Every structure is written in C-alpha cells, then in structure tokens.
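Structure provided below as structure tokens; questions to follow.
Complex shown without one protein chain; remaining protein chains in place.
Labels run A and B following the written order; every chain starts at residue 1.
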Amino acid sequence: MPLNKGQSTLIQRVQNRDLCTFCGACASLCPYFRSWEGRLVKLDTCDLETGRCFLNCPRTGLDLDALYGAVFGGKHVPVEMGPCLEVVMARGTDPRFKGQVQTGGAVTALLSSALEGGAIQAAVLTARGEDLLPQGRIARSAGEVLDCAGSSYVAGPALEAFNAANGSGETLGVVGLPCQIQALAKMRLNREFDPDKKIDRLGLTVGLFCTWALDYQSFSGFFRSRFSDRKILGLDISPPPQRLLSVTTPQSREEIPLDEIREFIRPGCKVCLDMTSELADISVGTVEGRPGWNTLAVRTERGRAGLEMAQSRGALETRPLPPESLAHLKEASLLKKSRGLAALRERAETKDCYLDLDSKMGRAIIEAVEGVEA
Amino acid sequence: MTAINQDAPGRTALLMGNEAIARGAVEAGVSVCAGYPGNPSSEIIATLAQAGPDLGRHVEWSVNEKVALETAMAASFTGLRGLAVMKQNGLNVAADALMTLAMTGCRGGLVVVVCDDPGAISSNNEEDTRAFAKIGDLPLLEPAHIQEAKDITRWAFELSEKLALPVLVRSTTRVSHARGAVVLGELAQEPPQPWFDASAPFISVPPTAAHQALKDKLKRAGEIFEQSPFNYYQGPKNPELLVVTSGVDLLYTQEAALLLQAEERIGICKLGATWPLPEKFVLDCLRRSDRILFVEEVDAFLEDNVMALAARHGAALGPKEFLGRGSGALPRVGETNPDLAATALAKILGTEYSPRDPEYAAQAREAAALAPERQIGFCAGCPHRASYWSIKNALALDGRKGFVVGDIGCYSMGFGPSGFFQLKTLHAMGSGPGVAGAMGRLAALGLDQPALTVIGDSTFFHAALPALANASYNGGKLLTLILDNSATAMTGFQPHPGTGLTAMGKDAQVLDIEAVCRALGAHVEVADPFDLEDSCQALTRLLKRENGLHVLIMRRECALKRSKREGPSYKMSIDPERCLGQECGCNRLCTRIFKCPGLSWDKDAGRARIEETICIGCGVCTQICPGSAIIAEPAKEAA
Partner (left out) sequence: MTLNRDFQNVIITGVGGQGNVLASQILAQMMLNQGFKVTIGETLGVSQRGGSVMSHLRISRERRLSPQIPEGKAHLVLTLEPVEGLRVLGTYGNPETRMVANTKPVYPIGVLAGEAEYPPVETITQKIKELTAGLWTLDATRIGTEMGAPILANIALLGAAVGLDLIQGDREVFEKVIQEIMPQAKAAANLEAFDRGAGEVEAA
C-alpha cells in the first residue's frame, strides 16, 4: 500500500525513527500536533492524505536541487557551506548586549534593526523558557528581541510560533537552526498547500550555525541532577579545542566537558548535513579564536539588505573575515556533512534517505566529502 | 395524567408500570418511600414524590440504595409501611443490609422494589435480582403486566406484615416502562401512629436461631403462594408442552402461542409469586406434560430450581425433558420477546415460525439499512464533552500513556466517540476512585502510567466518599475529577445533597463538595470545563503532582437543565471567510473529532455550519477551531 503524505506517515517515518529535530514545523500548524515540554505531541488522529505536517518536515524528504533552486534561483551552489554573497565578521554595538547575548550579538542586532527599520513587523525567535525549555516566541520590538537572546543548545520548536503567528498580515523575520530554515524553504515549495500563504510574509531568515541540538527531556534531567534548582543565567560552548559547556548561575560558573552531554544530542541531528543554515538569507555563527565576534554569511540580497540596515543604524560593526577563519569554517561545515553521511549510512537509510542524495547537490556533497576523506 | 392519589375504586386509569407500582404502594398505605435514581426504576419515587407532600407520606431520594433501604426499614421497625426502590445494580449496594434484615425480620410492611433491565437497555449489566431472593431467603414476587404491577405491590405489603419479612418485588424494563390500563383499588386507611417497641429488638442473635426462624417464615410464604392468585395454570389439561414462565415473559409466551396458532397445544404455568416456589402447584403443572419449556429472563432461575424440585420428586414424576435458557432452547443472554418465544416454541412443537415473507423481510431490512445509525452521545453544549476534550489533551501532553478510570453517570459515555474514547474501565457507582486510587498505589510496584478518574456530583455522595477516604489513608496518588453538573442528569434530574433540594421540593442544606473533599485530606482545585486551555493546564499540573489525594472539580451546569430554564449564552455563527473548510489543515476537527451535535458539516458548501435548532450557544467550539472561524456573540446583544 502506498504511504500517504500525512500524519501517520510522518509519525512512522520521522518520530518513530528518531529523526525528529523538534523544529516545530508541524506543530500548531493544525490542531493535531502541539509541542509540550520538549516533545512533539499528537493530540488527535488526522487522516488527511496529504498534510503540511508531512510536507514541511525537514526529515520527510529534502529535494536538495529544488530547495536550493527555490531560495537561490538556480545559482551555483558551492558545496562546502552553500551560496554566499560575502562572509564577514561582525559584532553588535549596543552596550546592553554585553553579558546577555551570545558571542557578538549579531542576531539581536540584525533582528532589532529589521524591526525598527520596518523590514519586518515581527520576529519569530526561540527563547529559553523556564528550566532550559526553549519555546518559540514572537517579538515585535528590539526589547522583546533582546529578551530572547542567548542559546540553550536545546532543540526548540521556533516554527511552532511561526505557524501560530496569526493572520494580521505582518511581515515576519525568523531566526532558526538549519533544520528550521530547511523547513521554511520547504514551505516555499509547498506554497500551494497553504491556504494562508503565510510563507509569502516571510521577510528575512536568519540562520544559525549548528552542529547539534540537545534533547530537552533527557538533558534537563541530567542538568537538574547537577544544578538542582539553581537559576541558569547563561550557557555557552567555548570553541574548539576546549570542548566545554560553561554554565553561569548566580552562584558560580561551571564547565561541563562536552563529552558528558553528547548522549543527549537528538538522534535526528546526527544525520544532518547542514551546519551553516545554507538556505537562510543570512547565517550567523561564532568565529574560531575571536571571542565576542560573529561570523556572518550573507547569502541573498534580502540578507544583504538586512545587514546593511543594521550597519546603517549603527547596530552592527563588521570587519573582513580572515581567510584562515573562512577556511576553518568550510572545513567544519564539510566535516558535519561527512559525519552526517556516515550516520546516514550507519542507519542504512541512504536508499530511503530523508534527503535526495541522487540529486545534483547530493552527488556533489558525496563527491566533496569523499574527496576530503581520501 | 396521574391517578396515583385518586380515591376512585374501580376506575380504569392508563398508567406506566412504575406508576402502577407507586399506586400499589399508595393503596397499601405506604408511609415512607425511598430510592436512588436508576433506569428503569426512577419513575416510581418520582411519581410518589409528586404525589407525596399533601398526604402525610415521606418520600426521599436517598444518597444510595442502602440508605434508601435503611430508610424504609426505619418505617417498618416503627410499624409503618415502607418502600425501597432501586434498579438491579442498586440492590447490590443495599444487599448488605438486606441479608441481615432477612434474619431479623421487620414489623410494618416492607417492600423492596427492584427493577431489572434484561437486555441492559439502560444499564451496564443485566443481572437477575431473583438470585438475591434465594441467597437471602426472601419472598419474591414478579408482576407480568401493569395491572399486576399495582396489585402485586399492594399485596406485597400485606404479605410482608403477615410474615414479618421484607418482600422483594422484581419488575423489569418491559413492565416498568410499559403502559396499560389499571383498575384502581381502594385506598388504605390512615397509617398507624409510629412507635418503636424496645422490647422486641431487631437483632439476629443467635444467628443460627434467627436463620431457622427465617427458614420457617419462608416455608410459610411457600404455603401462602400455593393459593396466590398471581400463580395459575392456563391451557389444556394435558398439553404437548408445558411452559413455565414469570414476569412479562407470560405475555410473550401467550403471544407466541397465538402467532403459531398453537394455543391448544401449550399449557402455561404462570408464576407471579415466584420464590419460594409454590412446590405443590408447580408439581401439579409438571404432571401435565413431559416436555417443559422455561420462558424467563435473564437467568435460568425457574429452570434450575424447578429441575431441582423435579429431581427430588423424580420417582413420582417420571422422566421429563427440561428446556430453557439453561438448555440453550432460548438465548442464554438478553431479553425475551414474542419472536424469540415463538421461535423456541415452534422448534419444540415441530412447526415453523415465519413472521414474514422472507423476500419481503430481506427487502425491508435492506431498505432499513439506508437509515444512518443514531449514536448516543453527549448533548449539544454538554460540559462533559468539554471536560473530556481537556482530559484527552492533558493525557496526551503528559505523555505517560495515562488513562481514565470510569464511573457511572452520563460521563460513562466517555468510552465512546463523544468522550473521545477516553474512558477505559466502567463498573459500579464509586468504582472510579476505588480503582484509580489503587492504580496510584501500584506505582510502588512499578506501574508508570498515571490514572485519573471521573465521577459526577451525585455519584460523589453515593459511593465515592469511602474510596476517597481510602486513598487518603492508604496513600498513593489519586486524581479525581468531579464533573459537577448539579444534576443526576442520566436518570432525569433528580435532586441530590449537592443541589439543595429534596425529592419533595423542599429546601435542603447544600453539601459543599469542595469542603467535603478537603476534609478527606484532598488538595482541591476548581476549573471551568468550558475554558479548555485552563482545564488542560490544571490537569497536566495535577497529573504531575506527587502522592496524595487530588480533586479537580470541573463545574458547569448540565446543558439540558440549563437550556430548560434559559436561552443560549451565545449566538453562534461561522465566519464564511475564515472557515476554510476542506482547504484548511484542520481536517474538520470541529465535526470529525469534537462532534458536538450543534455543529454540522455542510458537504455542499465544504464548510462547517451551526445547527441552529440544536446548538445551545455554549461557545466552547470557538476554542476548538484553529482558524478562529466560529464566532460567539453574547446572545443578548445579538438579539
């Protein structure tokens, strides 16, 4: 019997296979899925043959050529870290950022400027809620954006907030992890299935660099066993070679070796080939060896406009990225692709893979990875 | 239409079986009547309550059947006539008192009317009350039709006084809920002045002596039954087949004989005074034929006991063939009807019973299959639907595969689609907190699924209190949802201790469910089931709580009760712009899953629609629609 493209197949092919990244693309899209305490919960059974929950999921099938085509309009896609108009380093200038934002504060600066400059009217972000639990949130002012600053490294369903953002016609900016940016790209491809055409209201996508995200349920258990009910002020992963998660509480700053938390990485992250949110308008990450600075990969004209707006408003200062940093970045990005492919092969799912490795892009990725490996 | 109090001997009145029973009690001069609602018995107390106040009778809805029996016992112990009324399940509750009451005996006429429900038309079992007569050594009478329902009830009081024993009257749905002509009898004289004779205590000590006295009384009952006009033989002197029957099955048997045109071939041994068996009369009947069919419902009660009697007299009687539910000649379960009786008779007599031309029958059945099924479910605007919606969501969010332990009331329907298939066990009144509390204690043995239970406000007072006390005392986690709709809605809105009204319409103290729960050691919260998100949040929070007794009172008045008094709260409509119908990803959540009868799916328009004649304007569905397409305007502004 052919599988339908609806709820039951989504559960069978994604949830039951531990491929879910908890991106939130299927949650609050319809009344059937809702995120709850770090889990995706099915509230009722839906028997639609074709559902957006399935179509938009970044783990039900990625036609890479079509996706990159949809975002970059057939432009050449360099395989290491996707198309880039330019890559720079940047940091936010707002003194309030210090201590509150992660590294350079570029995301906060980009979003605040876009909101204040009128490019978007609302920003969909992930906020670290109670007890490390990340939640999708909508910000309509720079202050609200700042409230969401800082990462928890725990997967959060930001796109649930995007789905739930109701139809007041606002142009939306979204900050997301690579899987979330992929889901947004899929929404463009599946526009015909969306009665609201909400994807047309997407004004800016800011992608985050991501190597993996943690599973809330298991990680919070571990975390609470170490920190009991202490308030968490900040979480940070220091760049290699330290491999430490530092946790700031009112009482102390403690460091946990990353190896201790690896077991809490969501299995669905291990098969991901995208470190730098290649389908975003602009992607943001750290700069190795330069604390306090961000890497910005400007990918589209919209991304460039976003950056320029932040610059012109004095919210962001930029510098050229040293060539060795760019080389490191590409190496790291390719390494994630290599690890992801290996994980996919280990799962023996390359044949029925969530992404189309037979596509032009797919073949290029395999070639590049094998080149590195050789 | 009621003729319950009329002093008009000889007049014919059209009465329901339960009204006839009430009239029988009135004719007998009953002073105290008590019962607990339950179909098919509820109309007896309701009728007496309506007729009661001006006639010096006390009529009450007791909190449960045992208390109802005890109420009637008090009357009897002081020389008054007392009536206790219940359905078959209720007798289980009252049985503890009844079994010892049999031993102590009583004084004023004490009649226990139990309405059985063969086929379980409005019950969750079809137990046969006649077994209790045997266990308790109590006389039992079974009316076959409406006239007998009155006459037998009336006579039961006399019999009770003659024997100083409580008398069971067993009715069934088809007697209690049937209507027919009843010739009224004379009304009794004024009841005596009640007094308790302290020199004649009602104590079964020594028990074996009391038991012996009971056996003697029962023997005397058997002797009286030999002469009873409710037992008779009808038919030819030596029929081909003797049918032994009781209750409404008499009418089915007669009708079957008529359908088969076999009235001359069948003899009927009709029993109305059934237990103890009038042995001489039965043996006389048995001598008439060698083939005996028992037509009775539900158990093979007559069949087994008459066979035992025949075995004891086997030498004199000679070999007999005994057929019935026990032998498989009739279905072993369910109620009887004229067709089942005719089919069984035809087979035994070697004739054929063909009620209709088979071709026509097939055609008629095929046509009838076009008629869509009418599923029962919660009414439009019922707070239980909203409560189950939140329960469903909360259990899903909780994620530990929790489940609902059920109890008896409208909310029992939660096992089906209108309760989103949430309810997973269903037994007796009060079983919910009993079983769910124990599930909580099983956590210590490794059960890692949470259980919660739902009970109603009437059930709460009936049988939930001991289970709640037990949970408080024996520990473990118990989450009890009291679905407080301020009514005994399932059975017709009888008042209970939480409503502040008595059966006879007088004001009563309102018992505060919250305070009672707190006194039992519970953590109590109150939620409005119509606020779905708030209720769901409260539930997820309570599901997480540690050991202890937790009560969430989901309080909203029964929609039926409310709509009888006032109009809708909201004028509901569907915004045609916002309801995207088939285009929406909601997949018709409102009509496919939520399924309030007030909402329908307009196939032609491909949109949801408000069924104006059914919708009572509760407004809950506005929270269900993901597209905010269901609009609720305050009714007064809309009007």
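Just so we're on the same page, a contact is a pair of C-beta atoms (placed from the backbone, for glycine too) under 8 Å apart; a residue touches a chain by one contact, two chains touch by 3 or more.
Bear in mind the structure is a predicted one, so any value in this text is a computation, not a measurement.
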- prompt: Missing chain touches which shown chains?
  reply: B
Task: Determine which one of B:A131, B:L259, B:A346 or B:L580 touches the chain that has been left out.
output: B:L259
Message: Of the residues B:L138, B:A156, B:L293 or B:C379, I need the one that contacts the missing chain.
response: B:C379
Query: At which residues does subunit B meet the chain that is not included here?
result: 1, 12, 14, 39, 121-122, 145-146, 174-175, 177-181, 248, 251-252, 254-255, 258-259, 337-339, 342, 355-357, 360-361, 363-365, 367-379, 413, 418, 490, 492, 560, 588, 591-592, 595, 597, 599-601, 603, 611, 613
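Assume only the chains that are shown with their structure count from here on.
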Field: Approximate Å spacing (C-alpha centroids) for the pair subunit A, subunit B
entry: 60
Field: Of all residues in subunit A, those that touch subunit B in their complex
entry: 29-32, 34, 36-37, 39, 41-44, 46-48, 51-53, 166, 195
- prompt: Hey, which residues of subunit B end up touching subunit A in the complex?
  reply: 392-393, 396-397, 399, 420, 580, 583-587, 589, 593, 624, 626, 628
